[in-house]
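Here's the structure, in structure tokens; my notes come after.
Only a portion of the chains appears, each positioned as in the full assembly.
Chain IDs A and B follow the sequence of writing; residue 1 opens each chain.
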Amino acid sequence: MTEEAPALRLHPDRLLPADPGVRTIARRLYDAVRDLPIISPHGHVDAAVLLADEPFRDPASLLVAPDHYVTRLLHASGVPLDALGVGRGPLDEADARAAWRLLCAHWPVFRGTPVRYWLDAELAELFDVDVRPSAATADAIYELIAERLAKDTYRPRALFERFGIEVLATTDDPADDLAAHAALAADPTWQGRVVPTFRPDRYLEPAGSGWAGLVERLGAVAGVGTGTYVGWVAAMERRREYFRAHGATSADHSHADVRTDPLDPADAERIYAAALVGTADAAACTALRRHMLLEMARMSTEDGLVMTLHPGVARGHHPPTGAVFGPDTGHDIPLRVEFTQALQPLLERFGTHPALHLVLFTLDETVFSREIAPLAGFYPAVYAGAPWWFLDAPDAIRRFRAAVTETAGFSRTSGFIDDTRAFCSIPARHDMSRRLDCGFLAGLVAEHRMDEDEALDTAVALVTDQPRRVFKLPTARVGV
Amino acid sequence: MTEEAPALRLHPDRLLPADPGVRTIARRLYDAVRDLPIISPHGHVDAAVLLADEPFRDPASLLVAPDHYVTRLLHASGVPLDALGVGRGPLDEADARAAWRLLCAHWPVFRGTPVRYWLDAELAELFDVDVRPSAATADAIYELIAERLAKDTYRPRALFERFGIEVLATTDDPADDLAAHAALAADPTWQGRVVPTFRPDRYLEPAGSGWAGLVERLGAVAGVGTGTYVGWVAAMERRREYFRAHGATSADHSHADVRTDPLDPADAERIYAAALVGTADAAACTALRRHMLLEMARMSTEDGLVMTLHPGVARGHHPPTGAVFGPDTGHDIPLRVEFTQALQPLLERFGTHPALHLVLFTLDETVFSREIAPLAGFYPAVYAGAPWWFLDAPDAIRRFRAAVTETAGFSRTSGFIDDTRAFCSIPARHDMSRRLDCGFLAGLVAEHRMDEDEALDTAVALVTDQPRRVFKLPTARVGV
């Protein structure tokens, strides 16, 4: 490539603490976990991609267009989303090359971000890129990646194995037939474990557009009428059972808040009926959603699905963008959130139930030390979820550990989740988390707050036993 | 003990910064404060224990059962509270041994927590334990501690002296006759200084269960009728005077919020009368409590009792646990809190009053830089309270100093409080605070933000003049 272009090199000690003494300890810890298999209990990869196992189309379609982590900062820098291929389906080569050039030309805007870190790792480790992206190097890098993508070793299944993924959880609609999961599980040529996750958000938002139609379809799929709240509950229970039979171990929920105030059964029915015909007001719909969330916790105590909460995001903050490009295009913005009072009804009922695992994620860092750690440090059901989305980043991860550990230790945290649509970023994301946890533990050792054998034991647990236990993912493969 | 068990050793540089240059400075600072007497202006040790001076019963009754810092994380890890002896009164030896074994077997869950740090220090320094607790070492450690506890040198008064406690404040109900304090003060064989603290929370919560009976009893003890609000005020003033005569220098308050909105006298009387007969609604009761809190500040300007505020906790978050084991059993969970607007009425009236010392504590770290430091940096009456409870931990203490110092310096902070029921943890807690403050100051010196002579002067002031001045604790002993 161009001789003048700065090199792209991954330093073996990247993200480890700068202090030489602490780094030495961290390196020993990291050496013990670097090559352990990846457990990915929550993410957004499409099972159909693994089923079809077709080659990825081109660098931009793989690494730019579908990843709102990447496109949002380019958009802020003045690049229109359509020039990046967002929401446009398959790109022709000219457009793919143009989108790729935009990424490379704007490389400096990613300085200091985890996106830059992940892309560096993907480019260097996966695609053998050795120059820093820029307008000048964009085309050469494009060709290098495109050449790799044409090889069989870069097909989805081959990468899944190369990445060392022990289990990968997808995110799925309750009405989904999970055909791709079933086909994967039934495929004798494929040993990978891909499990669905029950994600019923839309069915819990009676004020959402099209809700009545959604629950009607849910009833049809479940084979139970959803004309009443009792029917809605039964349909949910059936679909959860269906998901469990296909290997699901978790149900994921993301609403504006996590209040769980119960309604009287009669009130629930009354509001439900009104919502079906569009006469329930906003407050009533919110009240019903909060009651439904409590109901989902009750189901988890019965069927054992881990309950994960990802609250506090204003979805679709910029409607003009949403109208053109759809959801998940970079303009979901976090909100202040509250757990202590919101979850009290749920925890009063189920907080000590042995079957319930409740994993709390947040984009509002203030709750880490104030609410999540104290809750996870008392209730056997509660776990502090790993830093998520905007907080899945080096300094934020350090703040998370510093905020949570002193009250809840390590054993009450979830282990890492990558939460990603970007399949190729999975190894880099898990690697980043491992480096940072080892660095944090090394700091405790260096300050004589923990012995090194304990730090080693914890570092290994955080990527093995801990996520398996919290997300109920035993090592054995679960079939249909 | 077992040869294989990892050793328990306290490193002399524990908790000091890892950077060698900064650590060298920190060590010099710490050497100057390590052995200074302990001033404990706020805590929950029972004066009767010092009066009786009986040997502590057994390791579990001393170190496990009464300490919700210890039991909560065990509970989260699946250990039932009754197996730990919580709320069960004196344990027989089998149960005490079993509870102790549970602590030791779950030792890894405390990694990275201050509880682990305090227990390490107590075990090693006080009881000569030299192996890490575990299921394998539990019995041997139990016996070693039990043997020590049988010695006269391990009785409460002997430990009080060994710990180098200059003054210890207890926390007491306004209706308490303070007999133990009086007897201690009158005891010619005992030179320790133990002072009560006026803690009237329950009398300021008209919506609390049994409030009418409580204020009636308060009136009886005070010798003034509490059938009116004016009577309530007079009774409070008399009991404060009684506490002052027994050496109290502080009044402590912990409510959901710290609003201090005044009521018209007629409204106060009206709500008070309604509350006595149970007809005041929740909003009115809250309004009366806020008015009462303002009234307590007014009393402080007259009688000089330091006013300390510890707001923002949802007490008894898990009612099923509370019903069986009582209060203070690990399920009080912090809430978001607000000071700027809440205290404005109080500070408008008394914020520059020379007799008022108002110390603000929080479990919501967001207010450190946003509200508490700006308030303490303008109002002569306001001090930033040391990190409390969940925040009395190494990283949280560093965050506190980093958040508060730049606006309020060191002189507007309270000095350390241990706030503990765990008598034997007092030295370790104060030592932890000293190490961390010295480390923080060393960091400022290393970055040339302060000269070392200034850091030394500050480090000493923070454990001597500062708490004495803020909590009005002159070195002389105050008798009845």
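In this section, contacts are C-beta pairs under 8 Å (C-beta built on N, C-alpha and C of every residue); 3 or more make two chains touch, one makes a residue touch a chain.
Note that the structure is predicted; figures quoted are calculated from it, not measured.
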Subunit count for the whole complex, all chains sharing one sequence, 2 displayed: 3
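Keep this in mind: only the chains that are shown with their structure count from here on.
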Degree value of the rotation bringing subunit A onto subunit B, based on Cα positions, nearest 5: 120
Intercentroid distance (Cα basis), subunit B paired with subunit A, Å: 40
Residues of subunit B that touch subunit A when the two form their complex: 6, 10-11, 13-20, 72-73, 75-78, 108-114, 116-117, 132, 314, 317-321, 330-331, 333-336, 363-366, 390-391, 393-396, 399
In the complex with subunit B, residue positions of subunit A that touch it: 19, 21-22, 338, 340-341, 344, 347-348, 351-352, 366, 369-371, 373-380, 382, 402-403, 405-412, 443-444, 446-451, 453-454, 457-458
